[in-house]
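As you look at this complex, bear in mind that one protein chain is not there, while each of the others sits in place.
What follows is subunit A.
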């Protein structure tokens, strides 16, 4: 009997059919990835495997068998015994998936004790054992830490440890690396891979990132609108996809080895920063988030800024637009020293949900820079906003709509329109596409390139995704701990990196080809062993 056998699964929330007649099997020890964009129903399927829809009001049809248990039919008590013991979920977003009030070791011990008759002491020892196994250094001591005392990567490891505690036959990993930096992501994927080799547990990986899937599984199931689009061995699906949607999806994934096309870069310097430094905290606790960064931005070019979380790239971006006062250093706009907010340098924020006021219509938000400039003629404001909305691919009639009526991609277009309202020469984009699905991501990137070409804009593109940065940038700076470790034309930095950190970053980028992924994994293993 298969480890997982899903037949004709349907899940409905009210009138919304999230999963629509899905069937698949997963054999013991095998690994399958459910790949799809947000809203494709992939996480709903993962929850259905553990019967998590029970009691939530969702209607579930079809049949789900996991490790010989009929998830739809069994009693609550039997279902409880399946969860965590035979099939365990590794959750996404590691900060909120653990209880903030208890020590991590105690939380794992609690789960272990629920399913075994182990004593408190034995359960605690087991917790330390699994924490050690997932590579938490000094596991005895660290098992007493609470979640906030762990880094993101360590919390994700702890969640994997929790899943391993009862030696389940199946691991269900729901976007296990989405919140992590690329180097940490590689470590977690390598860990999952190693554990699978050692324990022979089956893996069901839920992810929106085709690269993550290519790194980790044997089979891929592409989902869209709750249905199977394509299902097959990972190498076949990724190399020669048979379905149009899969081809589109793969086509939209930015490749770290594909250079920018259609550059509009000139030699005319617009913005120049020298020796920028910014400290946070005071006295002994002061630390520099950005420490002596100098860069130039030219008309029509895109400068990519890459780095992991905490590298200071957002702080740098905010100083460039004047939202943060530098502790030291100068910013020159068109050769003149400039302090404070400069209308000619605008910003597009990462999260289009929280960077738009939910209580004001998008038209009003876009009109803000116009009003700030002293424009008082309502008809002119409305005309200009309509023009801007159309410019970014929305409709003028959207003026009176509110942010929640738009999709993530549309909201980001609103954010871009707002930045354009001030007629800027430079736009600093802080992770403008990292909250978006790959196909939407590609559209927003295309829009930015188009605007750049037409308006001669200089763009500063701040992102942690190395592939996206390569796709859009003429030049790249790599940041680490507030400093620039490498700077140069994008092709040079990506094709022949000089700094060891840049090399490390590039080696961690998931490859779309499973064979390349396997080679890189081997290389990382050697690097780690050396």
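The working rule: a residue touches a chain if its C-beta (ideal position, glycine included) is under 8 Å from a C-beta of that chain, and two chains touch if they have at least 3 such contacts; residues count from 1.
Basically, contacts and distances are computed from a predicted model.
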Assuming one chain is omitted from the figure, identify its UniProt name from "Xanthine dehydrogenase large subunit", "ABC transmembrane type-1 domain-containing protein", "Aspartyl/glutamyl-tRNA(Asn/Gln) amidotransferase subunit C" or "ABC transporter permease".
"ABC transporter permease"
Touching the hidden chain in the complete assembly: which of A:85, A:123, A:362 or A:448 does that?
A:85
From A:114, A:252, A:323 or A:455, residue that would touch the chain that is not displayed:
A:114
Given A:99, A:423, A:454 or A:495, the one touching the chain that is not displayed:
A:99
By the contact criterion defined above, which parts of subunit A meet the unshown chain? Give residue numbers in ascending order.
50, 52, 79-85, 88-89, 91, 93, 96-102, 110-111, 114-115, 146, 148, 159, 162
